[in-house]
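Structure record follows, encoded as structure tokens.
The complex appears here without one of its protein chains, the remainder shown in place.
Naming follows writing order (A and B), and every chain is counted from residue 1.
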Amino acid sequence: MNEPSLPIAFLSDFGLVDEFVGVVHGVVARVAPEVRVIDVTHQVRRGDVRAGALALLRAVQYLPPGVVLAVVDPGVGTERRGIAASTPWGSFVGPDNGLLAPAVAMVGGAQRIVSLENPRFRLPGDGVTFDGRDVFAPAAAVLASFQATLDDLGPDIPAESITPLLLPLAEVGDNVVRGEVWWIDGYGNAETNVAPDDLRALGLDVGDAVAVGIGSVTRVMVWRLGYGESGELGVVNVDSYGMVAVAVPGGRADEAFGLSAGVPIGFGKPAG
Amino acid sequence: MNEPSLPIAFLSDFGLVDEFVGVVHGVVARVAPEVRVIDVTHQVRRGDVRAGALALLRAVQYLPPGVVLAVVDPGVGTERRGIAASTPWGSFVGPDNGLLAPAVAMVGGAQRIVSLENPRFRLPGDGVTFDGRDVFAPAAAVLASFQATLDDLGPDIPAESITPLLLPLAEVGDNVVRGEVWWIDGYGNAETNVAPDDLRALGLDVGDAVAVGIGSVTRVMVWRLGYGESGELGVVNVDSYGMVAVAVPGGRADEAFGLSAGVPIGFGKPAG
Partner (left out) sequence: MNEPSLPIAFLSDFGLVDEFVGVVHGVVARVAPEVRVIDVTHQVRRGDVRAGALALLRAVQYLPPGVVLAVVDPGVGTERRGIAASTPWGSFVGPDNGLLAPAVAMVGGAQRIVSLENPRFRLPGDGVTFDGRDVFAPAAAVLASFQATLDDLGPDIPAESITPLLLPLAEVGDNVVRGEVWWIDGYGNAETNVAPDDLRALGLDVGDAVAVGIGSVTRVMVWRLGYGESGELGVVNVDSYGMVAVAVPGGRADEAFGLSAGVPIGFGKPAG
């Protein structure tokens, strides 16, 4: 193996029942047999671009430098572009719908973005488009194996013309931080868009009681380093990705408190 | 790594809950550590040979030449044979129950078929048979790593003695094409066994209205290049594998029209 090659990290909403993920692996292996593909997850909720973008954002710092191939693409078959972006970390390939934007920003921003228009690096197909297979997989494979560069894939497009992903920012007030739930993990823990420093700005710290407002209900929970002790109704902690989260010791916070992605949540000092 | 080796593409109905898929990967890695295994899918419906055969048929053209290892095997433990077939594309290993037949035919047909009877290439086991692990995985691994050839695996069997898979053909009449649903993908799109040329034979083309008969109901849909526009009840298109399909813009055709694999469907020119 004298050819250098980079690994591809592959994320999608294809699910694992159909053969779509296997077919994309096959296309990569045909183009670039030596390239390794790491499956990040393929069970992003169908068409949920924000959920896919957040999963990629959480994962990217743990992935080996190389190429990200991400496909959550409810607009497939419409006019939306396919893009490849180069960053200080490596390359990103996927639809221009905001999916890549937060991870690209986290690793330092795009140095250059091209529109995937060169037919030489597309598989032919005369039915409805399956761009994951026919456009994005070949582009990722040739980039990972240095068979092509961004120059070869298509024309430059200005960074400001690509579709951003508007992630809601937490609102830090004098007495309360208002944010929302970003993600419920498989254990039922609720990650929010609130950073620990936002709580510290209110004078709160680990060990303190925190008023947690969900809907019209405010509950007092303790800010724990871990998941707390059995018997606690719920705890506030910082999750393994560094964001403020709500957990239930030995249980599921989503079920206990009616939390799901997008639900508003507030944190403050308990009254009195 | 001086030894040449081919990739294995692995499809099964083992599911991903039990450790079966991992064990097969382990067996391959013990026999041939350098061989790469691509998982096509392992969530073929349990024992559904036709669904497995169709998934393999769709996938094979996108897989790197090498060895296909396919196991959907409701007859495990009965007299059915295990076989390996060589084709212009590569080798196929699996049960002789029709699973391999359509994909083998698509890549040019079997040049030679053997019955997997050589005990040297089987793992010993004294319980009920797990041929995926004990027979098919070792055979695929030695073929992929050139440790053995078909000659070594067992005696030749005549191509006409193997079990075919009878895939229903669409019936093209003067005014109507009668076919059936082959596959519902994870997005709810319904692929049929009707080819676009069958519709063209009726004088239909992209942009035309098409009468679609399902059960006792006939609906008029437009033949679209893509998934159509929100608001359309349903559309006819050619899916990414090149077959005529029925889709619902932003929705699921299976739910909207009561479609599932095997349901008869007819296409014709609208009356009047």
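Odds and ends about this structure:
Everything that follows uses one rule, which is that a residue touches a chain if its C-beta (ideal position, glycine included) is under 8 Å from a C-beta of that chain, and two chains touch if they have at least 3 such contacts.
Here the structure is a predicted model, which is why all the values come from computation and not from measurement.
Interface note for the absent chain: among B:Gly127, B:Pro158, B:Gly207 or B:Gly231, the touching residue is B:Gly127. Note that of A:Val49, A:Leu63 or A:Val114, the residue touching the chain absent from this view is A:Leu63.
One chain is missing from the display, and on chain B it is touched by residues 1, 14-23, 25-27, 29-30, 33, 46, 77-78, 125-130, 133-134. By the touch criterion stated above, the residues of chain A touching the omitted chain are 1, 7, 9, 11, 16, 36, 38-43, 55-56, 58-59, 62-64, 185-187, 225-227, 237-243, 245, 247.
In the analysis below, only the chains that are shown with their structure count from here on.
The best fit of Cα atoms from chain A onto chain B calls for a rotation angle of 120°, in steps of 5. Work out the mean CA point of chain A and of chain B, and you get 32 Å between them.
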